Every structure is written in C-alpha cells, then in structure tokens.
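One protein chain is absent from this view; the other protein chains keep their places.
First chain written, first letter: the chains are A, B and C, and each begins at residue 1.
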C-alpha cells in the first residue's frame, strides 16, 4: 500500500509502545444557526492519518503486547433515506475499499473502543482537544473497570498523542509538500488579483471577496483562516477581520489571507498602497520590513532556528528604526534592550501545515519545555512562515508622519537540504514590482477570472 | 427611542408575565481547527433583540412583580492589549451608547443573573438551544436555592421563551422587510450571474464560487446556508453540498443558494440547463414544476395557509405526472392517494427570516400541537419560501428518459394585505427567460463584477 | 383503595394543572467506600407517595389535557442471579400488586418518560434536588424536541414540584401521625436509657451507642440524623458529632438524637448532669431554658406561629439572663435589642416529618417569599420541634462560673385542634425528674434491654 496516509499511520504505530491503543476523532458538524451548519472541516490529525472526509468518524490504532498493530476506521453507515436528505455517505464497506483502512460502523463505537482498549497498557489520545471524545473514552474505560474481574484490563496509563503526532506532522512528506505548494500557488494568484483590483473607495471586504473568489474558482472553497483586510490604521489590529471599512486614497492596505487546499493552509501577507503608489514614509517603512524579511529568510536553512532568524530580523528593524529616528540612542544598546519589540509585538513566524498555526514543538525534541523558547533546529521538510511587521498606530510616541501605518510581509517557506524554498514567491513584494502590477489594467488578459476560461 | 430592536424588546417584555426574567445569549465563537475559528454568527434571537455583533454577550430582560421592566446587556470589557491581538470590542460603556441598552461587564454574569432572578417567579429562556447557557442558569438558581433563607427566592417555573420569540419573529416589521428585500436582491443578482457563467465542463463549485463572490462584493460576506449546486442526478440529493462534480452538457444543474444580509436569509433555487437549452423531457418536467409553483404562489395571501398552497401544488403536479405518463390510473384517485408525494418528498416551503428555516409555528397560535400540520393562517408580514420540486433518480420506476432529472424552483415571498410580494422575482424562471439570459454574452456590460466598477 | 400513599398521590394530582407530568425519583445507593454502600434511604417525597423501598425507581404522575390522571412506578426487574448476590427485588409485577401502583421496568425509563411528557404542557419535578434526574429529564425533552415534527410536543414549562409537595407534607395525615408518635416513643425510651446509663468516665460515643441500640432493638435501625452527644463545652458546638470525648464529673451532657421510624424522624434533645446532680449554676440556667421552652410550648396552637412562640421564648430568656446578671441594662431595652440572641443563635424550632428539618414553607401559603420570616400560621396536623437553648463557651464575656455550659431542651409537638400534643413528653425534663431517674439503678427491671425479653 503506497497511500501517504497509510505510511503516516505506520510511522505513528512505530512510535507507539507495545500494548497501546490510540484514538483520533474526525469531529462533528457544528451548528451555525438553528438547523444550519458551518461547512464541516475534519480534525487535522484525523485527516492527516486517513483523508476520510466525513464527520462523526473515529480512527483506532492498536499495538498489542507482541507489537502486532491494527487499524480500524469507524464511520457512519449507509442510509438511503438519510442520504437523500443529508448527502451521500461512504459507509464502512466503501470506506474500506476507497481509503484502505479496515472499517466498521460508528454505531458500534462503544463496543469497538472497549474491545480495543481491553488489556492494553496505554491509551493514547490528544489531551485537551476534544471534551466529547474524552467523555467517551472515560465511559469506555469505566465500563471495563466495572465489569466483574476485568477491572485490571483497563489501561493504566493515558498518554498524550499530541507530541507524537506533532513531531510527525512537523516534517512534511512529499505528498504534503506538493499540496502545500498548490495552496501557496492558488493563494499567491489570489493576492495578485486583489492587488490589481484595489482602488480607493472600495471596501475592505471586496478585496476579501476577490481573494476568496480566486481561490474558490480553483477548488479551494474555504480559507485557511479568516482573512484580514485592513486599510490604514486597521492594519495595526493584528487579527482585524471586520473588513468593513472603506479603503482610502493615501492609505496602505494589509491583506493577510490564504486558502486551504486539501486541508493544507497557505498564509500570505502583503501590504500595498490603496492607490498604487507608496508615499515617502510608507516606502521607507515598507522597505525596512522587507529588508528585515530578507534578512530573516536568509536564516531559514537546516541548522538554523526561529531564534536565529528572529535575531537577524530584529537587528535590521532596529537599525532601520534608529536610522529613521523612530528609535533614539546607541544602536547596540537598542538591540540589546530589544527596543524594536514594541513596534513588532508578534513573533517572526510559525509552523505551517494542516493548521495555519501548525503543530510542532518550537523546542528541541525531547527537551524539557521552556516557555517561549523557539530554538528548534530547522530540518528539511519543515514549513514555516516568515512575517516581520511594523505597526505605528495613531497617537503613539513618534513623529506623526508615521502614524496609521501598519505593514507586514509574510511568505511560506519550506526548509530544504540546500536552504529553503519560498512557496509564495509569486506574489510581488518589492516596491517596484507592486507598483508595476497595480499599474496594469485589471481587465488585462491572463488576469481576473481568466484561469477557468 | 425608535430603534427597531428596542421596540422588539418592548414587545417581548409586554408578553412576559409580571415577576419574570428572560435570558438570551449571543453564543460563542466556534473552533474550526486548532486555534482558528469559524466566522462568528450571533444567535438569531439575540441579534433580533439587540443588533449587538460580539460573541460572549448576554441579554437579560426583567419584569418585576409590579410589572416594571428592565433591560441589561452584558458584554466583554474593553481590553487594549487583547484588542490589538484579537480585534476591537465595544465594551459596556460604548455598547450602551451605540445600542441603546443598559450594559455591564460580562465578567459579572453570575452575579447579574442571580440578582435578576432572585425573587422572580418565572425564568424564561429558549429550551433546548444552548447547553452551556442551561448549565449557567442552573448554577445561578442553585446558588440562590442554597443561600441560607433565600431558597424560596429562586424561580419556581422555567418557561420556554421559544414560542414567544417565534411568534414575534414570525411577523416581520418594516425594518426586517427592507433587509430581507436586500438579501433577496443580492442573491437574485448572484443567481443570474451564475446562470450566465455556466458552461459544460465547469465544476459545480465554480458556480458556488460565483454566487458567493457576487454576494460578498455587495457586502453579504456569508451565505445563509451552505450552497447546493447539483448537476444532473446530484440534484436529487436534497442537501447535496459537495459541489465537486463536473457540469455536463445535456444535464440540468440545480442551484439552491442565498446570502445573509444583516443576519437575514435569502433562499433561492433555480434549475437550468448546463448548456443553456432545455431538452424536451427537461422542459416538460420543468414546466410542470413551474406551473405547480405558480399555482402555489396564487395561494399565498392572507387567510390562506401552507396546507392550502400545498394542495394546489400537488394537484398541478399530479395532473402533470399523470399527463406525462409517470403516474398511471384515475386522476382523482391519484390525488386522493397523494401519489405525487414520492416525487416531491419535501414540503412546499418554510418560514424565512433570520434563519433560513425560520422559527414560527406552522399551526394556529395557541393550538394544541399537531405533528406535521401546517395550517397556520397567513398574515401580512410573514415571509416564506415556495419551492416545489420533482426528483427522478436513475433506476426508479419510470421511463428511463426521465432519469437523472432533479428540479426545484424556489422563491421568497412576503405576505401582504393584498396577497403577496415575490422578493426574488428578479431571477428568471420561465424557460424562455432562462434560455435568453444564458444566450447572452457573460462579458456583456452590466453583468459580472460590474456592480463595483 | 385506602392506602395512605394512594390518597397522597391523588391529593398531589388534584393540585396539578391539566396537561402536566410530574416525576419523582427514589434515588440511588451511595458508595461509602470502594464497593460498600451506605444503607439506602429512599428520597422522602418518593417514599411519601409510594412506600416503595428500593433504589433506582421512578414515579411518574400524569394528568392529560382532559384532566385524566395516571400513575406509573418504574422499578428494577426481577433477576434471579443478581438477587442471590445482591438481595431480593420486587420487580414490576409484584410491586404493582403490593404497592397498588401500575408498574413497569426501569429499563424502559427513557421511553416511558418521553411518552409521559409528549404533548404535556408542564413538566413538574423538584428543582435543585437531583442533578442526575435533571440530566435525564433534559435528555428526554431534547429527544422530543429533536424528533422531526415533534419539537412542539415537548413541555413548554418546567415547574417546581417542591412547593406543592412541601405543602402536602406539611400537614400530616393520620397514618403519618401514628408513625411519628412511634418514632417519638422509641426515641424517648432511648433517651431515658442513656440518662440512666450515664456516669463520669464514660465516653460520649457510649451514650450514642446506647441510644442507637435501644432504637434498633425496636426496629428503628437508623437514626434520623447523626446523634450529638456533647459533654461540657462540646455542647456549645451545635452540630458536634465527633462524640469522642470523656464525660466528666461536674459537667453537663447534651444529647440531641432521634430515630427514624418508617422514614419519619424524631428529634429530641435533653441536657443533664454527667454525675446525676445539677450544680447551682447549671440548675439556674437549665431552669431558665426549661421555662423558655414551656413559654414557647404554650404558644404552639392553631393560629399562632413560630414568630409568636419565638417571641415568648426570647422574652423568658432575656428576663432570666437579666436576672442572672448575664445581660445588663434595662430589660425592655434588652428585649427590644434582641440581646439574648447571641446566647441562643439558632432558631426556636423547625418542621418535623420525613425529614428532621422537614419541608414546608415558614411563610403563609402563596405569600411573596420574605427571607427569614417564620410567620406561617399553625394548623392542626403540623408537627414541629420546640428547642430553646443557651450556650456559654469558655472565655466569653460573662462571669466565669457560667463558662462551658451548653443547654438545649427539645420536644416534638403536634399541633391539634385544641392546642398541641407533645409527642416526646415521656422523657423527663424537670430537674427533679431527671435527678430522680438518674438516681435509679440502671439494672433495675424494666430498664435496659428488657423490652425484648
């Protein structure tokens, strides 16, 4: 079997000690209002291990005392009448064929879980993720414990599957990398379309609509996260998602948006002038952020770390802010005192994968946890964002000419043996490139919706 | 104060008996994956009564033993640091000014709820809606009951607020009708754009993308429900939302989609030929559904009911199916035996409002509930859908020439003193109109994205 | 049918409005440690209405829209194997015969509750009593609400059964009065035996053992509450139940103990000298408490109230404390200022019945609750305790000669048409009677365990 999901399950099973059972849940549909639901999005771990798209499913992986492993997918039964109303279901038989995992009906979940747990030493699941699953696992264990003479067959340990799964997911396999490149490519196209569409007088949500539309037309029906489109000072609110203000001539606009492709996230931020031309101050700060990003990107390679890349970024930022007079004093002392931090309060980047803020420890594997440390050494196969920014809200302690400027430049980067590959390099980010693209006629062939003509 | 929400709160308070407290919750953000959330959508009742858009808020309405009423909105506090990260918040003070309701901090919710309940005879909330709210209300009541000497101050009755609120929401006020017309208009435009865009070889999700985009460009950022775009036989699955098949030459495609505008839903279905031309069989069945819809629409007027409109619809459908040879036997006997029902298994329509399947009893106010009955007499101000259909899946017991055809035609209708107003009349539904629109060039001025040029 | 429980159910059903369902649970066995349980004690309301002694049972009373009522007892099934291990069970069939209530298996509880609730307007249960029952009732209602087309058949109101049941239980019927007299008689005998047994050097728990033994030998196997046996200063701790100190020559000992007979409580307190002779100070204070009790008892009659009896009691106490020099100042001012209250911080008495602190409002039926008020007018059939006390711990602000004295005298009193009947008059309470009884030889015939010789 050469399905990537099957290989991932094998890798996970290889990590589990003998006499273990691991349970991963797909999750359930969530109500949006009354009898309507949000579009279902499977739990990332479940999706990673199965690619099975339906809600209400469970994956049970077991390894017995002799080290023999088994897999079981529990899913909804076929039900002709319900399917006419609610949509098609695979059912266990078809699921087994199509997804290559032994399958049974979710209606037997209590019995199947009890059978899988009985006599196993360790029960593995992701701690803290899913209260309903926890209740269910507790009920199953309690059933064993209260069955006469079987009490001692209940698992004696519960272990957090999170670190194991996070470690696996941290290093992307070839299949994942190709999907992530696709997510990045679609999102990059969408960002370019939004840049071209932008004009003073438009609404922030219209740029969001443009981005969503370009992605959806390619089959990326949902965003990886709620898009941020912030004109002017709105860019200084890091997770601004109202997107309901008018875009004004003379302001910058910051777009932080990425689509989800087959469950994988892209996460791109670009900042550009609403009217297509950077002002002097905008250009000065923008160039500074770009320089900082380039300095950080230079540090994305095997053996480096977020800590080192962050250092490089802050060095450039501090120098620039000092040069521009926003920071005053002795440069080395400013660097030492982390004086640039109030102007970029967020971190340089994060792991990227099935989740936009993807799982994976920021610290060395097996190290004693150290709150806040990001000294994990980069290895080929890791994917991360590099996203320095500068935010100067109105009223802050600078020359007012800088006020109301918020800038962030974010790319998605794969660590490779040679260094890194920028998955989102297709979106312009130099001042010249941006101004050139925005000067083009949006109805120009090859732009807009053209990709599906 | 002439805000419509204030008037609605007054109408609700007028319905509550003396010595009552009513609690309505806004709901909470829901996790989509890991640390990302679905876009927050306030609880419909809460939104109806407040127009306050933030999560984690509560509305408390009280009427004391003397009949004196009071209102209190509990909401999140201002928090400069959190707002930089998570977005702006009103805070109680600003909420009070802007929304015209006395407000306090949600951090005091336990104390405020206890204070509001103490000494009240009846506690009103929507039964079965919100488990977290129920727990909280129970905890508050238990706090009163276990306070020495105060036990008897806990409410002695819990009453379902649902019927009262449903009755209010069933009759739309002028403000609501204008919003619903806007939702309908935006959605109608979007349907027309999708019709024009459609071509064999496109994907179902691309028509969905088109619809969502047209709505979002007008500011309707979210659909009222997950769009159904079903080509060919997919149309026979009532809530088909995968939308991931190719649209084939010779097939029909059914689109059931509507946007949400200021919380209000539109709900439009149109069915049209992928290639722009109905085949003979498609045309025969389509005309039949359209005739049935027109017959039903003729019954939408004060004094009529869903029951009567459904009768009219089924009469036309049965006659037509009999005429086409799909139903065989004596016509009157077929009507009597409800022989058309297997071909249209869903009901004729539903209330429409803040929810796509809106609240409101389908039976006379105050009547003993009668499962399935829909004999509520129409009154001006009610809004409803009229959506007959015919579904002939492959393999069913008819001439194979009919197989794989699923048709539904749905409009949104306001009952008026004179009869009704069709809010979604702008989308073509005759065969001639549809074929004409689809023959137009999609790049024709005034179409496509032109509305924001 | 002339069973008293049947009559009580009828009285309760008569109080319920049409279209109601009431649910009363027996409760469950509670674990004492590991796999041992405390002796099961049925919920008082359930016992009052059924006299059915097993755990895990439910009583469902319904009144339909036409006012027709029905009763259903759900109980454990017969199970030969389990009964060999765990004890005999009635099973529904035998329960029906023996207890005169239609019965079915508790294994059908979800279905039976749903059936009973469906279409009823009001669901009645005791609010705040039983979290497990509440969950179950919520699940049943939710099942109805989420059954297609049945949503409106779920009850629209939940009403507190507590006030209705409390009102019924407040007025004891003839069967109850005879059982309460029996509880009082057994407990009175036990108190006399303890008085006779008492000697310096004994342990407090030995007097408790004596009381429990005398009751148990009469078939009253369990106390109505945990006995208080407090020598010397221990009497000043109101619910002292350690009972593990030595009884010292020269001290008083306070015994507050009563048995449970067929579910009904006795509640008697006597205070007497460990060595059989009151000291001067003990006698002075004892006589004062006794006078206060007699004054209060004189107020126990139809038309009076706890408020009036308390007034009489405090008047005597204040006069006495003033006379003894413990309270100083002007008598009327002391009374006005409730100056005696710090010396008797508890209230004069409480309702008595199936619970030692029995249910029943202390305020007029139907009045707006007034925290702390005890102005319910006495009626024939009410049973209550009258239990003034005085407590002078060491170190308090009095002449040290009074220190370490705690006294309470408590009788159980039935309000009759003529005034009252003291159910516990058989236990001596004058100084002379007590000293005489304690001077008798405990091995005297007719005492000790003689009752079963």
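Just so we're on the same page, a residue touches a chain if its C-beta (ideal position, glycine included) is under 8 Å from a C-beta of that chain, and two chains touch if they have at least 3 such contacts.
Small disclaimer: the values here were computed from a predicted structure and weren't measured.
Enquirer: With touch as defined up top, name the shown chains that contact the chain not shown.
Expert: Touched by the chain not displayed, across the whole complex: A, C.
Enquirer: Just name the one of C:115, C:217, C:248 or C:437 that touches the chain not displayed here.
Expert: C:217
Enquirer: Considering the complete complex, identify which of C:13, C:115, C:133 or C:237 is in touch with the unshown chain.
Expert: C:237
Enquirer: Any idea which of C:170, C:359, C:383 or C:423 touches the chain not displayed?
Expert: Considering all chains, including the one not shown, the answer is C:359.
Enquirer: Extract the touching residues of chain A with respect to the undisplayed chain.
Expert: Here the touching residues of chain A are 65, 119, 127-128, 134, 138, 141-142, 145-146, 149-150, 152-154, 156-160, 162-163, 361, 363, 368-369, 371-372.
Enquirer: Could you list which residues of chain C touch the chain missing from the display?
Expert: 30, 32-39, 41, 43-44, 83-88, 202-203, 205-206, 208-210, 212-213, 216-217, 219, 221, 224-226, 236-244, 345, 354-357, 359, 452
Basically, only the chains that are shown with their structure count from here on.
Enquirer: Measuring from the mean C-alpha position of chain A to the mean C-alpha position of chain B, what distance in angstrom results?
Expert: 32
Enquirer: Can you give the whole-Å distance between the Cα centres of chain A and chain C?
Expert: 62
Enquirer: Between chain B and chain C, what's the gap in Å when you average each chain's C-alpha atoms?
Expert: Inter-chain centre distance comes to 55 Å.
Enquirer: Could you check chain B for residues that touch two or more other chains and list them?
Expert: none
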